[in-house]
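All protein chains but one are shown at their positions in the complex.
Chain lettering (A and B) follows the sequence in which the chains are written, and residue indices restart at 1 in each chain.
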Amino acid sequence: MSGTKTNPGNFFEDFEVGQVLRHATPRTVTEGDRAAYGALYPTRFAVPSSAEFAASVGLSPAPVEDLIAFHIAFGKTVPDVSLNAVANLGYAECRFHRPVVPGDTIATRSEVIGLKQNSNGKTGVVYVRSTATNQRDEVVLDWARWVMVHKRDLDAPAPETVVPDLAPAVAADDLILPAGLDFTTYDFEAAGEPHRFDDYEIGEKIDHVDGVTLTDPEHMLATRLWQNTAKVHFNTEARPDGNRLVYGGHVISLARALSFNGLANGQLIAAINAGAHVSPAFAGDTVYAWSEVLDKAETPAPGVGALRLRLVATKGRDESMTLRGSDDTYAPGVLLDLDVWALVPR
Amino acid sequence: MSGTKTNPGNFFEDFEVGQVLRHATPRTVTEGDRAAYGALYPTRFAVPSSAEFAASVGLSPAPVEDLIAFHIAFGKTVPDVSLNAVANLGYAECRFHRPVVPGDTIATRSEVIGLKQNSNGKTGVVYVRSTATNQRDEVVLDWARWVMVHKRDLDAPAPETVVPDLAPAVAADDLILPAGLDFTTYDFEAAGEPHRFDDYEIGEKIDHVDGVTLTDPEHMLATRLWQNTAKVHFNTEARPDGNRLVYGGHVISLARALSFNGLANGQLIAAINAGAHVSPAFAGDTVYAWSEVLDKAETPAPGVGALRLRLVATKGRDESMTLRGSDDTYAPGVLLDLDVWALVPR
Partner (left out) sequence: MSGTKTNPGNFFEDFEVGQVLRHATPRTVTEGDRAAYGALYPTRFAVPSSAEFAASVGLSPAPVEDLIAFHIAFGKTVPDVSLNAVANLGYAECRFHRPVVPGDTIATRSEVIGLKQNSNGKTGVVYVRSTATNQRDEVVLDWARWVMVHKRDLDAPAPETVVPDLAPAVAADDLILPAGLDFTTYDFEAAGEPHRFDDYEIGEKIDHVDGVTLTDPEHMLATRLWQNTAKVHFNTEARPDGNRLVYGGHVISLARALSFNGLANGQLIAAINAGAHVSPAFAGDTVYAWSEVLDKAETPAPGVGALRLRLVATKGRDESMTLRGSDDTYAPGVLLDLDVWALVPR
């Protein structure tokens, strides 16, 4: 009987297209999460930092960082979707539908939207669309994700291949603006920088300058906070090299926080268009970030523009801000290549 | 005059049977503690995780983890009871009387219930019964504990030996159920596992599979959070080997959190029957846990059963789940042997 009660996770042949997974352990967000996030990342964005500032732009109570919602919602999917994953291959079509405030309880469900067994017969790619809701069953965010998952039984038949059609980026018209958001009386001095929508040009790159050296306790604290249970983040016996792999979301949050220096007015994340964890990160690595403006769009919210940004995290500072080498592969040192829409004052 | 104002702690001859110690610094529990606990331990139990889930089983506002109350209440006793302790010898008869919710202020007092000088004349065993109350002076939890304490003056006369009669386990009929607790509409999917009372058999063992490698900053953050001031946890100059000893309660909380995988429905701890910190734990140790079902009992609360569980933490995974070797001593690698009653859905 021993051992039969623990969660072995799902293997590739356990998924079928159309299947809905209701993920466990809804989680209530509190002011404690806001403080913990601020201890873990050098974030200073004025909306989540200040209840007064948030109210001045129409958001009251003050939402927590968008990425808190993302990490919690994402963490819920791990035990069912990616416990036996070989690799997280990508995200797409992640939209933030409404801010999360302390007291909100987040639950996540996922629908399997694609399956493709790999030619080696040992693994396959699972595509899911995940939806996080609050205690009023309102959608908080949703996203698509695909992961490569082990087969349990190599002789299990391959499923019919279904590859979903995912947008390369959320169209600007499909962005959802938080109800009440109004940047017309935006206080640039309180926010920390004078740069507004019109000051950013497509193609512009911004070196965020600052770096933070990773430690094991910090990324473990963060990863647990989101109830993410992947063994490799916590257990030195889980990898042959004895290192704890840093949760990719830790690098996302760190890069986002570092981007304050140059993008302090990118107050809210409206969408994550795509994301690639290019290289693993470990304790001792010093993480820097740079951004590139990929696109710009007006929005119907008063005074609010949207910048589509490539946010790149690197191990060691790359003042040249090079994403790819001449052979089109990622440049050495690139850890993360994230494509987001951020909301900024016009 | 210098030095006279600091607390030297009590030595063996400072205690007398019947003496009541009112411990210092009551402490208010907040949502910040819930978040910190979730950052420190990989806990996912649905009651403390989700206000919605807690309300669905009759508990609103959502209680914090039972062990938060235990650690805070216990930490209060350290300056008066065990600052000069050689060893924590055991716990018994710990009952959780009512859940602790954010805003509750916990204070602890202890009565000396036994004394026994050791034959070496240098130390003695002090037995106390400690009671933690909230701001309404309602009992939150109480427990007995015995510690071996240094004598200050080796020539001080031995007190009359009084050894209290402590139950080997809290009787099932003596368990206290939280007011309003009702598991009749328990949501197993939200809680994370389908296993209910009837699925567990006496004698069954569960390997909780996952492991976490300890770090110094994490156990220090935890131990301070409970205002536990024992020097050996914080100061590399306090032990000859230069290691910081991990607070035993840190291992308890870690093992409890790891037990989610296989005992996710063991939502609440009703009692701690006994506990032995078998070996010291240090940074770098990878802690795993397994459980054994020792007993089962019905309870008067709707849909609620009680499982008596042995929760064992080990350094390194022991898939054989061996508690003791052939000579009846603890198997190598056993860190903690804890005996608890947990409340589960029927």
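Definition applied: a contact is a pair of C-beta atoms (placed from the backbone, for glycine too) under 8 Å apart; a residue touches a chain by one contact, two chains touch by 3 or more.
Quick caveat: nothing in here was measured; it's all calculated off a predicted structure.
In the complete complex, the hidden chain is touched by one of B:T105, B:S279 or B:T322, namely B:T105.
The residue touching the chain not shown here, chosen from B:H195, B:R244, B:H277 or B:R308, is B:R244. Shown as candidates are B:R27, B:R44 or B:R317; the residue that touches the absent chain is B:R27. From the options B:V47, B:A169, B:A222 or B:L309, the residue with contact to the unseen chain in the full assembly is B:A222.
With the whole complex as reference, residues 1-3, 5-7, 22, 24-28, 30-33, 35-36, 79, 102-103, 105, 107, 135, 215-217, 220-222, 224-225, 227, 229, 231, 234-238, 244 of subunit B touch the missing chain. Interface residues of subunit A facing the missing partner chain: 30-36, 38-42, 44-46, 49-53, 62, 189-193, 195, 199, 201, 204-213, 215-218, 221, 261-264, 284, 286, 316-317, 321.
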